[in-house]
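The full complex has more chains than appear here; those shown keep their coordinates.
For clarity, chains are labelled A and B in written order, and residue numbers in each chain start from 1.
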Amino acid sequence: MAHQYHPLGFEGSRIAQGYWRLAEWGMSDQELLSFIEQSIAAGITTVDHADIYGDYQCESLFGRALALKPSLRDKLQIITKCGIRLPSKNRPEIASHRYDQSVQHILQSVDNSLQNLKVDHIELLLLHRPSPLMDADHIAEAFEHLHTVGKVRHFGVSNFNPQQFDLLQSRLEMPLLVNQVELSPLELKHFEDGTLEHAQQHAVTPMAWSPFAGGDMFRLEGINPTLFKALTEVSEAHNASLDQIALAWLMRHPSGIAPVIGSGSIERVLSAQQAQSIELSDDQWFAIWVASKGHPVP
Amino acid sequence: MAHQYHPLGFEGSRIAQGYWRLAEWGMSDQELLSFIEQSIAAGITTVDHADIYGDYQCESLFGRALALKPSLRDKLQIITKCGIRLPSKNRPEIASHRYDQSVQHILQSVDNSLQNLKVDHIELLLLHRPSPLMDADHIAEAFEHLHTVGKVRHFGVSNFNPQQFDLLQSRLEMPLLVNQVELSPLELKHFEDGTLEHAQQHAVTPMAWSPFAGGDMFRLEGINPTLFKALTEVSEAHNASLDQIALAWLMRHPSGIAPVIGSGSIERVLSAQQAQSIELSDDQWFAIWVASKGHPVP
């Protein structure tokens, strides 16, 4: 089930398990360990973190569970992110919500992540947001250092537009493998602003955050009845759930979208994983597109 | 009067005769043959088709007329398009209006076009619309095959933005020669969104569809009195009609715009062809620009 994220490297699972709400799940370390094991057993081996998730606590919670069974480490591909500073009782030194993409911040953030996750390297580090104050040379210096010392294997970005991507890539020897952006049948913006064309051109994997539009997919009937009807018709044809169809719809795109799911329910995880076997016809794909746009294709 | 559409090839006429309304003209095969002959005699040798024009009938009507005098074939450069599926009584197998840019669809569409037009090759094939589901590798595979077997000489696109163009070009050995987009004194969008700069940079010919804004040029006084006044002043200075000035205005652009006209009246065709000899001054060009924008240049 390994999925190639880029011609030059990084094999992960096509669907990644996101842990941004882990602190809300209320799991004991043992329960989380069990959840991780079941996810791996189902084939979801790529996990998506960020330093700031859960008020800077999610990485630690994950690390504590992982420490209960260190042999799991090699079965996982760990993604984490850096570059945002968030005021928090856990980080009293942070005065305001802003970006920090200095060499010092990136190196320190990765060291924190390694310590919290209790691992000696991470597979993929993403810059969390493009900063209006982005200095591509500084970021490249930090990335190259992290690569050289072996703390990070691969690099990517999140929420970057093509111009921002090109700027950072121009300073790096290594390819940026991933651009994690918001994509769902309810959020078509990046299908139309050049992001997916740019990703396809450069063989960069778009990862989809919020593939269920922050949960709107589950209350769609009231939000967008037209899209609800279209998704429902397709879901009935495949004997699948709406969220499975949303994932299958994303994965049908030729840019090779890799969705990040975020549920702590193992049933939902298994259901998502099964979505990989659903093959939408082009008629079905466009029925969803047209319903979301609200008008036929030109 | 041959016009070079790209440094690496394709000579056609600067103005192309479009046949998207051919089915509405009510011509007999003999009348259409006469129209084609007169157009060629006037110097308009490039004809613009699409598989879907006239509910999939225009290519056939043209092919029937052409079959009456096969020697005309070599005097024409035939453009046609593919990539859209349109529900039609003539295509009962098509369930919904969507794009199809699979290898199979492109190859089948070209075979249909060759059969309908009763020719063994076409000079220029355009992808009709960018699809949100565009797979550049599939399109490139189809284009390369069509080129190798000699069914299509040259390739281009229609309604593509620069990012979409770059994506497809990145997968092709051959240059895309043309991007056919809507351009007219009433439709300035692509003058300002990077399309024409991109075309000029890469020596791609922008073809202008709807150079008379779907006929609005002929009822301009009620639609846009300011633009009507500006065009009228220029037309009087050149002793020309408004539509001639619209064409001359497009052809004055340094990107080398090639307009596609669509009238079945040979008088209109001759009038359009004569527009090539009208040379607008820069003052005249900007007077039309400023009138259409509704404010002076910054």
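Definition applied: a residue touches a chain if its C-beta (ideal position, glycine included) is under 8 Å from a C-beta of that chain, and two chains touch if they have at least 3 such contacts.
Fair warning: this is a prediction, and the values are worked out from it, not measured in the lab.
Asks: All chains share one sequence here; work out the copy total for the full complex from the 2 shown.
Replies: 3
Assume only the chains that are shown with their structure count from here on.
Asks: Distance between chain A and chain B based on Cα centroids, please, to the nearest Å.
Replies: Each chain's C-alpha centroid was found; their separation is 42 Å.
Asks: Write out the stretch or stretches of chain A touching chain B in their complex.
Replies: For chain A paired with chain B, touching residues are 162, 188, 191-192, 194, 197-198, 200-201, 252-254, 282-283, 285-287, 289-290, 296-298.
Asks: List the residues on chain B that touch chain A in their complex, please.
Replies: Touching chain A from chain B are residues 84, 95-100, 102, 129, 132-138, 159, 161, 163-164, 166-167, 170.
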